[in-house]
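Structure provided below as structure tokens; questions to follow.
All protein chains but one are shown at their positions in the complex.
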């Protein structure tokens, strides 16, 4: 189908072009203070945490990327096996294609290779309109996920000629999903970030966690521009940088936050966690590895894990909780 | 005549050289906050507004550019037909040539192809000296305009060897025009912007709206330099950036403001409107299209309109009034 | 003599190499606010002023540059004839060579071609040691100058292997000169600027005016580096930028200030005057013209004069006094 084709195009564009924001995620403005006397040993650094009731070995989440057309099942499975082995969570890409054509479910089904991870389904907020909570619950059930991430990607959709242009009643729809569905509901952006006020609204609707997906990493208006969306150009830099969005949201809400959007090293991750994120999410940096092998994904995540541990030790934090309490210097 | 020749030279220079300021209009320092939950549909975004008593489909104005020598009538007509079709306003270029040679009136006459638009004549403030209000009223009448824009372009004139060097009594002359002429009088710069104090003086003289035409877009000292004005160089960057000028004027006056000077997308337009402009003006970006066809002008304006609508939706504003009330983040 | 040779080397180096600071004079941080309604005519802009009792047609001063070896008399005479024609002041270069060899006086003697200008002699503060006030008075008399500028150029001297290393008792020596000499005494730097506190000390010694010669224009540590002074490198950027020095001195003292060091246009000049300088000085920009012809010097000064007048009109100032009272925007 056309959604499937678009999905492949996205993957091709994201691997062959520069699709990142010119402006940065903002984390270079914040520093963890070097502790010349760390008083820790690397082995004792404990990166485990709990997120939405599941134990994580690392405060990492593999952001939603793909599914919905033949061939993408390999990518999702590579990601899932890596997530299982690393003890982290993962989201599948938008299940919209599956709503139209249920036979595509297999491209998202990764539970068999990742029995223990926090696994999240994914659906666009714009797709909630006119659908029963049941249908959404079905998406979760079909892939044996724990919950679902509802993505808010208005900037991207508006740039696509075929994109969703109607963003009314999202509040009502999200509230319905929160009521109808068992298991955690996450609201996420896809690279434009979430302002503090919007975060507060989303929290009040009953979502369980927020994935800010701020500006500074993958820019979907750039992706769409590569697909021919000429209007996208004026919006290349539209969006709230991840660090700024994180600061706003951390003040505005109580529920846990996934910081994503331009997290490119374990040092970035450590800063985001010190600034109040519960876990951090990676999309683009895992895409090429995921197209290669599950081992390649593990290698990349292992690099991020090592960097995180080193940063924790050098910042004097032995646990994720300790890191949360660590001051960042502006 | 020599004014006519100069006019063509201006057009040639503006289309073949980089004539924009090095410094920016300043809008990149202001952001509309991304609303991940827009709660609007693109169709319902209403860009219509009222300006100087006329209904506008879009808060756009085609800035004064040309007229006064044979051939420019096509450019003005392409602009006018596009304005009519898009439901926006337009100004013709300086009618000075017409004062000297009334037979050139036809190069400015566009009412037949644009019966409904807000159409403004144009004359330099320096040309008001020694002329009766009647003569100015005549300029309006001859082209069946609604009113006239009086441009203040001292920096440009001083750089031209043949330019006006006498800027005395402009206050008196403008006041006279305001008294003598029926229909709206606008005061405008041509790329150096207007300070808050000057805006207040102009308002007190009875003008109906202000077009700030600030620094950051077309730099007329650069244009004149291309024509051989060596003194212009020290003034390439002279002028108040559009965003700064807009901020000052919005505090200083009550009359409506046209923000122009370096508005280069519907996103820039949305920011200017949120910062207090009633409508925004475009000159340079429409010049090449206007030399091609009226359809090319429409295409460019349509692009700006789409970008504006998208920016409004993403900023959570459904109407121009709503956009005016939207906070910009510095 | 060796001083003479050094002088030619300086001229050669200054004309063939980039000897300007990397850091700027700082004037780009200050703006004169554009007055879209200037209410002046260019002709009425009056750039005349009085400085140290002499009438100036323009608030310009030709900074000390040369003299002291055969051939430099032409340069000084070109400068002097231009100064006379333009109605501005001028300083000759250091008269140290003349102290050693009085027969070189002719290289500094320009009074015959410039009967009416404010003409200043020049001597290094380090050369005052062990010399009677009489000797200094003699330097002035020999060239029929009005007074003398005592230059403080410690950074330059320290970098020269053969330079003066003893800067003790300058305060005493300058005070003696002030007492012994009739006619105005000016203290000047040569490109490192003068701090507010030093300015206050100098004023208390009885000097009549201060020439700040700040950082941002000619860097004499660079000049000396081209002559082989390897130690100069660490001091390429040493010194107080002209705009900063001007701000400090204007607060600290009452006597008139010459702003020099990186003044490169009439717009720079206008800013310096608005920031409190009585007149501005140019050295480097006049060097190549002065080596060509007196007409070339006039052409350059005429350019600066035109730019100054334009800037005054556009900033709404009709007189130098008016310009002094004009606000600069940071």
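So that you can tell them apart, the chains are marked A, B and C in the order they are listed, and the count of residues begins at 1 in each.
Quick note on the criterion: a residue touches a chain if its C-beta (ideal position, glycine included) is under 8 Å from a C-beta of that chain, and two chains touch if they have at least 3 such contacts.
Predicted, not measured: the structure shown is a model, and the values here were computed from it.
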Displayed chains in contact with the omitted chain are A, C
Of the residues A:11, A:178, A:313 or A:328, which one touches the chain left out of the display?
A:313
Absent-chain contact - pick from C:147, C:193, C:217 or C:289
C:193
Which residue from A:24, A:57, A:169 or A:265 sits in contact with the chain not drawn here?
A:265
Pick out which of C:169, C:292, C:306 or C:319 touches the chain that's been left out of the picture.
C:169
Of C:154, C:185, C:243 or C:274, the residue in touch with the unshown chain
C:154
Tell me where the left-out chain touches chain C, residue by residue.
125, 152, 154-155, 158-159, 165-171, 187, 189, 192-195, 198, 201-202, 230-231, 233-235, 238-240
State which residues belonging to chain A touch the missing partner chain.
33-44, 265-267, 303, 306-307, 310-311, 313-314
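By our rule, only the chains that are shown with their structure count from here on.
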Can you tell me, using the touch rule above, whether these chains form a line, ring, star, complete graph or other shape?
line
Suppose every chain is reduced to the average of its Cα atoms; which one is closest to the average of all protein Cα atoms?
B
Multi-chain contacts only, two chains or more: what residues does chain B have there?
none
